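Note that one protein chain of the assembly has been removed; the remaining protein chains are unaltered in position.
Letters A and B mark the chains in the order given here, with residues in each chain numbered from 1 onward.
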Amino acid sequence: MKKGLVVSFLLIVCLVLSACNSFSSKDASSGSGTEGTSGGSKKSDDTLNLYFDNDIPDLNPIKTTDSISFSVLGNVMEGLYRLDENNKPVPAMAKSVKVSDDGLTYTFTLRDGIKWSNGEPVTAQDFVDGWLLGMNPQTSGSYRFILTDYIVNGEEYTNGKVKADKVGVEAPDDKTFIVHIKKPTPYFLGLTTFEKYYPVNKAFFEKNKDDFGQSPDKLLYNGPYVLTDFNPASGVTLKKNDQYWDKANVNIPNIDIKVIKEASTALNLYNGGQLDYVNLSSEDVNNYKDKPEFGTQTNFRSYYVQFNLGDSVLKNKSLRQALQLSYDPSTLEKVILNNGSKAASGLIPPGMEGVDGKSFRDLQGDVIKPDVAKAKDLWKEGIKELGKTPKLQLLVSDDTVEKDTATFLQSQWKKNLGIDVELVTKPYSGRLDTMRAGDYQMAISAWGADYNDPMTYMDLWVSPATPFRGSFSNKEYDQLIKDAKSQSDDTKRMNELLKTEQILLKDEAVLAPLYYQGQAYLQNPKVKGLVFHPWGNPWDYKYATMD
Amino acid sequence: MSIEKVEINDESFQPVLSDPSDKEALSGKELVGWRNSWRRLKKNKGAFVSLFVLAFIVLLAIFGPHMNSYTYYQTDYSVSFQPPSSEHWLGTDKFGRDQWTRIWEGTRISLYIALLAAVLDLIIGVMFGAISGVFGGKVDLVLQRIIDILVGIPNLIVVILLILFMKPGIVTISVAMVITGWVNMARLVRSQIFKLKTQEYVMASQALGANVFRIIFKHFIPNSMSLILVNLMFTIPSAIFTEAFLSFIGLGLQEPLASLGVLINDGFHAMQSHYYLLIFPSIVIVALMVCFNLLADGLRDAVDPKMKD
Partner (left out) sequence: MQKYILVRLFNIVATLFVISTLTFFLMKQLPGSPFDEEKLAALPDEVRTQIYDQYGLNAPVWHQYVNYLGNLLKGDMGLSFYYQDRPVSNIIVDRIGPSALLGIQALIIGTAVGLILGLIAAFKHNSMWDYITMLIAVLGISIPNFVFAALLQYFVGLKWGVLPIAYWESYQSTILPTIALAIGVVAVVARFTRNEMLEVLGQDYIMTAKAKGLSSRNIIIHHAVRNAMIPVLTVLGPVVVSLITGSLVIEQVFSIPGIGSLFVESIKVNDYSMIMGVTLLFSVLFVFMVLIIDLLYGLIDPRIRLAGGKEG
């Protein structure tokens, strides 16, 4: 009996030790020396050291839905167009494009000398294959709507109603790629920069179907960099792609990107010289904001309070307007967030395309401006209409920033309207479920743009009404969106979209704007040209340089 | 036990069970024992001082929030992240709320949580463990498998499901803690009873016809008391931080209420730039725990019949 115990105990020890052994041998082979790992001595001059704040779950361009994965793929692969430093689409795999007069047919001509990392040429057929795989329910993931919403017969193909040859993509020869889209889409070239619009080498894909994109050798590259190492939990390393058509303009030979989830760890590593860039959390901004390395940037992501019009209290418009006008987003920006985010006066983030080179925000101006006196009157009015003083709850996800925002709103409503709003915290998916079920009064919610056009937001509130979008339904709104979608005059189209934002926020008060997301960061002064696109594939290293 | 404390008189020489209803006479001595314990506790300087410090902290938790003009929920965005000053004795947080007031409000909640955890541990944990240990065999097998299953199912799943069905608040926290908070105590008491079961006086007691519950309360629990107290010292802080976690994911108290655990978690995020947000609530919690520990040690020494003094 004793012997048996000892043996089993030894067995367990052996098992554990062998597990550790395999790990340390793997670790040793990865080449990091055991000497002098302390301080910043590991850093070499030709490597840019960066990080992501979460895992890199997968790098299958057809399937992935994760923005960190988008960032990696955007640097190792490339679409017909690519966003430049100023977020404008410029020709990449394509050399030029011809758009038909009705705006429904795009004929791309591919560049000469474009190759996959295995030396095979990138052909128009690769685009046809890539896009079809991206719409095929067997191979694609849940992000396929970004293709099927635009391409003729895309949805029908996904639903199995038509065969691949009926879908609006064709490759008459190796260099010509033709796309038929459903409606005139002024931002379509921007879409082709997105990772879901990338080409796929079908022969390679078929060979590696089961683990496509799961390790560096299971993916082909046609972008500025190639992947040399990939571990979802610890990071990726990139090396300059010497097959890339524009390699003369790619400056940094190596990029090492780690996964660092803890903000204070990243800051320590930056201060220790082991990172060239770090995002600052709001608590730390004041200590660093006067340094030359400090900067802020924004992305196309707006936060707002979604009111539920299906609720017996908030179906009252005066009450909604009172809530909307009785807090000051600029205090939220300066004191609570303090991280480069900007106070919102509307839904569409600043910098988003308007018309004639003007941004939507510049054309529209402020839609909602805080006005406490007016809010108090509206509140009284609303209570009279309702016949009683209501109890209110605000739904929020268990995320530090969202909870801080909720606490801020709670305190402002208490101060300005004299009401006690109860916070209801749920895990993220719990909040989504609760909203879908319509079981809420108001909730803090957000939307990140899929493309550089206000339609990416405005399209969300069209009929049929859903509880998730506050059960809002408005005929005038629907008509404006419908017109805008088939409008070929860009100025008229923009005017229609400007009007929809007015309806949504001002006339109907379905949302209360909070802020446009941004981030405060520190960046090694030697590093220049590190581009963060506010939508699409966020991080772009192609233009980066290092002294 | 020193000689002079043993009282020898005629009663000592009575037959023990001359009359079955006389059983209580044996426990008559207990009173002397408890009084003795209190005397010994008073002699233990560490324990006695911590009793006072503890009382002081409790008083602060009661009166602290009223000692200045602020409330725990009052925000002032012009004074966010102020270091300690004569205006705000322990500084302010991101929302410009007074930390002094918030810390003592938080202490109230955390003390309540500590008490709750201790009671649950004592009632459920000790009884579960005792029954499992005393009966052994099949009963033990079944009860221990229940523990295995409770530990095996990821707690977070159960907690998230609770969020869906219950209103957040103290009651919900209590329910969440009931699920597994007592498991370690049960396992410890069980192991202790396995050990005690083989002792001669237990067999003697059995031989004299004492029933199971009498043995549990008369012998097993008093003799496991020191172990129970030590384990409580681990249960309490872990309950305080469990509460903070539960509050974060939405099961516990909602803003603007905060417990010590929540304050420490928030302070951690700001520790590089605003150390005072982390240090002060930590000091309170450490002070509480040091006092609890010294007191528990003192109690242990006082209660334990085997201790010499």
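Assume a contact is a pair of C-beta atoms (placed from the backbone, for glycine too) under 8 Å apart; a residue touches a chain by one contact, two chains touch by 3 or more.
Every value quoted in this text rests on a predicted model; they were computed, and no experiment measured them.
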{"item": "For the chain not depicted, the shown chains it touches", "value": "A, B"}
{"item": "Which of A:45, A:102, A:210 or A:242 contacts the chain that the document leaves out", "value": "A:210"}
{"item": "Candidate in contact with the missing chain, chosen from B:62, B:164 or B:178", "value": "B:164"}
{"item": "Residue, one of B:151, B:171 or B:208, that touches the chain absent here", "value": "B:151"}
{"item": "Contact residue for the chain not shown (choose from A:232, A:310, A:350 or A:390)", "value": "A:232"}
{"item": "Touch with the omitted chain, as defined above, among B:57, B:134 or B:299", "value": "B:134"}
{"item": "Sites on subunit B contacted by the missing partner chain, in the whole complex", "value": "44, 46, 134-141, 144-145, 148-149, 151-154, 156-158, 160-161, 164, 183-184, 187-188, 191-192, 194-195, 197-198, 226-227, 230-231, 233-234, 237-238, 241, 264-265, 268, 271-272, 278, 282, 285-286, 288-290, 293-294, 297, 300, 304, 306-308"}
{"item": "Interface residues of subunit A (partner: the chain not displayed)", "value": "1-2, 4-5, 8-9, 12, 16, 19-20, 22-24, 26-27, 30, 32-34, 37-39, 42, 55, 57-58, 60, 63-65, 137-138, 141-143, 145, 158-159, 210-211, 214, 231-234, 258-262, 264-265, 268-269, 271-272, 274, 426-430, 432-436, 446-448, 450, 460, 468"}
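Assume only the chains that are shown with their structure count from here on.
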{"item": "Distance from the mean Cα position of subunit B to that of subunit A, given in whole angstrom", "value": "47"}
{"item": "In the complex with subunit B, residue positions of subunit A that touch it", "value": "263-264, 267, 281-284, 286-287, 331, 335-336, 398, 400, 403-404, 406-408, 410-411, 414-415, 422-427, 430"}
{"item": "For the subunit B and subunit A complex, residues of the former touching the latter", "value": "73, 75, 77, 80-81, 94-96, 160, 163-164, 168, 248-250, 254-256, 269-274"}
